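Every protein chain but one is kept in place in this view of the complex.
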Amino acid sequence: MDPLIVAQTLNFAYAVISLLLVVLGLAVTLGWLGVMNLAHGEFVMLGAYVAVVTERMGWPFWAAIPLTILFCIVLGIVVERLLIRPLYSRPFDLLLATWGLSILIRKIVEAAFGGGYISLTVPVKGSLDILGASYPTYRILIMAFTVALLAMLLAWYFRSSAAARVKAMVGNPMLAQAVGIDTNALARNTFVVGTCLAGLAGVIIAPVTSVNPFLGLDYVINAFFVIIVGGLGSVLGLFAGSGIIGGLDSFVSAILDRTSAFFLVLLIAIFFLWLRPRGLFARN
Amino acid sequence: MSAELFRFDGVSGGYGEAIVVRGVSGTLDTGEVLGITGRNGVGKTTLLNLLLGYLPLRLGSVRLGGLEIGGLRPDRVLRSGISYCPQERIVFDDLGVWENLSLMHPARKPEDLAAYFDIFPRLRERLTQRAGTLSGGERKILSFVRAMAEDLPIAVMDEPTEGVQQENIDHMADLIRAAKAEGKALIVVEQNLAFLEAISDRLMVMDQGRIVLEGRTGEVSRDRIIGHLQV
Amino acid sequence: MVYSRAIDILLIVAVLAVPTVLGDLWAYNLSLVYLYAIATLGVGLCWGQAGFLPLGQGMFLGLAAYMSGLGLIHVAGGVWGWLLVVPVVIVPGVLAFVIGLLIFRGRTESGPFFALITLAMTLLAFQIATAWNSVTGGFNGLRNIPDLAGMSDFTDRYYIAGVALILAVAFCMWLIEAPIGVVWRALSQNERRIAFFGYSTATLKAAAFGAAGLLAGFAGFLYAPQQNLVTPTLAGFVVSANLVIWAAVGGRGSAIGPALGAVLVGVLSTELRDGGGFGGGLDALWDFLARFWEAVVAGFFIIVVLFLPNGIAGLFAKLNASLKRLGRLPFRPILAPPVRTEGAAGPPALALSGCRVAAGEVRILNGLTLRLDRAAIYCLIGPNGAGKTSTFNTLSTELRMQEGEIRLDGEVISGAAADTLAAKGIGRKFQIPSVFPNLTIADNLHVALWGTRARLVSLLRPSLRRWDTPLLATLRERFPFLAQRDRIAGDLSHGERQVLELAMALAAEPRLLLLDEPCAGLSHEDTRQVIDAILWAREELGLTVLLIEHDMSLVREIADHVFVMHQGALLAEGDVAAVQADDKVREVYVGMAS
Partner (left out) sequence: MTKRTKSLNLSRRQFVLASGGAAAALASPAFIRDLKAADEFKIAAFIALTGPASLFGPTQKACAELAVEQINAAGGINGREVKLIIADGGVAPGEAAKTAVRLMLRDKVDFFAGSHDSAVRQALVATFKGKTPYVYTPIYEGGECAPNTYVVADTPAQQIGTAIPWLYKKHGLKDCYLVGNDYVWPRVLNEHTKKAVAAAGGSIVGEEYVPLGAPNKFEEIVTRIKAKNPSFVMVTVIGAYNVVFNQTFASFGLDENITRLSALLEENTLLGIGKDNAKGLYGCMSYFESVASPDSEAFKKAYLAKMGDKAPQLSLIGTDIYAGINFAAEVTKKAGSTDAAAVAKAAVDLPFKSAVGTWVMRSNRHVDKTMYMGDASSGKLEVVETFKDVASGETCK
């Protein structure tokens, strides 16, 4: 089999799966809670900086994962309490407030770390041979990690009653309280989970991207397209959205060029949003 | 001997500016069923919302086992020993039937509720189905079973028989009487007078947000009740 | 009026006085800010009035600026350049209107999808502007754009921008005061309800988007010669986002708020960024701000968003209200034209035959068949869950029919949109009173009045706000509180809302009126009043009423004909006595203490 085709196919898979990774957090905050969090990209960026700190401390790369989770729990609790909770009932204002938050976070990071590009040493070097095409091992690992993470989340989502409670709260808040769910606490915890997923994504992608305060901007817009095109709160939609936005970009980049890919993705997004404003797999 | 479990005094309130419930009082003892009836829009549901903390009390107090619970958030109230069947949006449509029943009881197994499923076999057939796809009557039954199965000292039910077939209404009545025998107390809001008479120890009739008629079941004159129901 | 006129003059004088009072520097700084302010006003119209969020206003601003720049370079310069204002303003306006129409058509919502579509469009616009070197000059921009005649120095530029802003604000005030403004605000509160008064909500929203396009076009037209340069950033996402933020900070709901926000934030940013040069101990501060002014501005608008939902303008709400009251002229009503009903006049013939509706496995309507054919009051009764309200929802196509058809005067109307039904003379009152809580009583009634009488264009005529009808006069006699024109519907009691909603339903003067429990939660007196009004309406207007009611005593009193529903189908019909004698009916009401 032609190694070029194999490699581009792997690129396709990588594009979709890595996009999935950075979107997961938003899938929780926007998809479940309906919180239009424009600072999602900055949460990812903060995760990447946690990885930077870890490396500067001389700790092993993987230590960044528990660290970022700790960090994001605190971050999530504070942000939810101060910014999100007062605005649940005003989604558009929430959009603005989080946009402001994203600027604040960027500038704070710039003040702390400077605006420069930081490179991390890739934790796992070298590449694997797959059907005659050699592919960077770490990217394979990212895919594996994401799939594993996803599997865990889905298992949790479908099994644990916690996920069911979130669904219950979002679908029918009054009855949720009627069965004794503390909706405030549950909403906060859900937001925190979303924040942690964003941070986690940041750590994982840090070694293969340019870590700098503007990192988040690369992701937030596409993340929103993925969620809305896919349909709020739908797992299938999450996959479909990533497939369409990430996959199309990768596919067209492979057969044509990046400019056409960029244009096409935007056009397709517009098209889907226009014909299916509630998304492909909206929760009914 | 039955002890006072729940009491509310001079409860008033409503939506925004509008006062819908005006100074309603009542008590509930263990193993007792208090039936509340009245026409649409006389404030029955509003009263429940005030008792359970969904609406702010304008006046009055609500006490559970001697503890003031007026002003607490609904989830706190309901975790403190009350289960509740609202009148509308009564099940979690996005969840499966079993998820609806086990939401707060992860450890619960279907066989734990066998007693209910024997009486309402349709539920057992549909355990895995999304509750949103159930018929109106089935939802009512699901909601009813959910509240009964909470095994809390008090159950509050708003129009539990609305749109339920007669035979199932009878089953509900049997279950309530059985639970009562074990000391469960219920507040049931109903327009279905026959059902109410079949289960309740005391009746309250509301009109214009007030209690216009009150007494032990059978002692209050049926004609006067019907006069207020105007059906 | 007198007052506000005086204030208008004051404003204009103040704006024009800036160069002489504050000097060239401020004149120039503000002149660019004013242009942004004009574009921001457009965001205010869409978001603050019609209730949908445009994230792509920059696209229209950029489009206009490039058109203006190219026009001045290649087509017409000097005095003739001013003629370009026509195409440069019209094109973005029309484009926006068409886009809005395409996106909104067939929907009664404007969720996040619209914001994202406009966002995607503005990203596209930026790419095209950057990549299309030959026309736009690419990334470096379209340079050497000549000045407009009379725009040579900073002061001229300021006066032109200032006058433009005054015109734009006036334009917005006019729109917001005009009927269309009232309807926009109503729409933003309850789009579904608006449709039932016969408005095409898609067209209304497209109109708002179009107006925003016009404003962006106007700003863009002046931007090109003012800067002598147009770069892609103008069409980009950041500009679009800023416009939204300014609108929010200033107060999206008011006419002048968005402009105020643009000016305040614009000035704040520039001062923080370039305010340095004092020397002395402050230098360190200014050095810091020069790098971190964005953070300060961000913090500022987070606080405004959190604590001033109505923006800076919200602070002046009370003052302004009282000022308005001072300046108000007495109300001089004019007679509204008759309703434009399509199709036959006189009593409607409505026929439902074999209607089946199911949601999932739930059977809601089960082969329902009804006929209404005379000016009479038909009552729809039956135990809870029998499908009474669902019957209404099926009529108004919120529920999709699997089988059966609905005919009005023999013509099939199943699946027709709410506004079409209203145009055919079908009115509806909802079970939960759905008046427009942020509007005054008068405006609530007007919205009902205009729906079936005015065309979209005539909604621009302020005089429509003086419309009145004999019917309304009578209703005011029966329900005196309706005469309190300026009371906000949100402050009304439950009973008053019920009455207001009924009054609105009647004001539209439909041929067939669907009433869902009009007396639910009313006191005896109110109930009495409402019943009398309904009876009166039947006599006076030859109105046909289909009414859902639980209260049998009412039914006995008013029903000419009763339909009894059970499990989604018609169980029995006839006059009250006949129905009550019916065994099947008694059977159903077993347990309901019949």
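When the chains are written out, they are named A, B and C in that same order, and each has its own residue count from 1.
One rule holds for everything that comes next: a contact is a pair of C-beta atoms (placed from the backbone, for glycine too) under 8 Å apart; a residue touches a chain by one contact, two chains touch by 3 or more.
Values in this document were obtained by computation on a predicted structure and should not be read as measured data.
**Q** Counting contacts across the entire complex, name the shown chains the missing chain touches.
**A** Per the touch rule above, the missing chain touches A, C.
**Q** Among C:T40, C:Q57 or C:T231, which residue is in touch with the absent chain?
**A** Per the contact definition at the top, the residue touching the missing chain is C:T231.
**Q** Could you tell me which of A:I108, A:M174, A:V235 or A:A254 touches the chain that is not displayed?
**A** Once the missing chain is taken into account, the touching residue is A:A254.
**Q** Can you list, in ascending order, the chain A residues touching the missing chain?
**A** So the residues of chain A touching the missing chain come out as 4, 7-8, 11, 14-15, 90, 92-93, 110, 114-122, 125, 127, 134-136, 138-139, 208-212, 214-215, 218, 222, 249-250, 253-254, 257-259, 261-262.
**Q** So which bits of chain C touch the chain we can't see?
**A** Against the missing chain, chain C presents residues 4, 7-8, 10-11, 14-15, 17-18, 21-26, 28-30, 32, 48-49, 51, 123, 126-127, 130-131, 133, 138-141, 143-144, 154, 173, 176-177, 181, 185, 188-189, 223, 227-229, 231-234, 238-239, 251, 253-257, 259-260, 263-264, 267, 269-271, 273-279, 287, 290-291, 293-294, 309-310, 312-314, 316-317, 319-321, 323-324, 437-439, 488, 490.
Methods note: only the chains that are shown with their structure count from here on.
**Q** Indicate which of the five shapes (line, ring, star, complete, other) describes how the chains touch one another.
**A** Shape of the chain contacts: complete, all pairs touching.
**Q** If you average the CA atoms of chain A and of chain C, how many Å lie between those two points?
**A** Chain A and chain C have C-alpha centres separated by 35 Å.
**Q** Provide the C-alpha centroid distance between chain B and chain C, rounded to the nearest whole angstrom.
**A** Here chain B and chain C have centroids separated by 41 Å.
**Q** Would you give the residues of chain A that are in contact with at least 2 other chains, written as numbers and ranges?
**A** Not one residue of chain A touches more than one other chain, so the list is empty.
**Q** Where on chain A does chain C make contact in their complex?
**A** By the definition above, chain A touches chain C via 36, 83, 86-87, 90-93, 95-97, 99-101, 103-104, 107-108, 110-111, 221, 224-225, 228, 259, 262-263, 266-267, 269-270, 273-274, 277-278.
**Q** Once bound in the complex, which stretches of chain A touch chain B?
**A** 160-161, 164-165, 167-168, 171-172, 174-183, 283-284
**Q** Which stretch or stretches of chain C touch chain A in the complex?
**A** Of all residues in chain C, those touching chain A are 47, 53, 102-103, 107, 109, 111-117, 119-121, 123-124, 127, 131, 237, 241, 244-245, 248, 291-292, 294-295, 297-299, 301-302, 305-306, 309.
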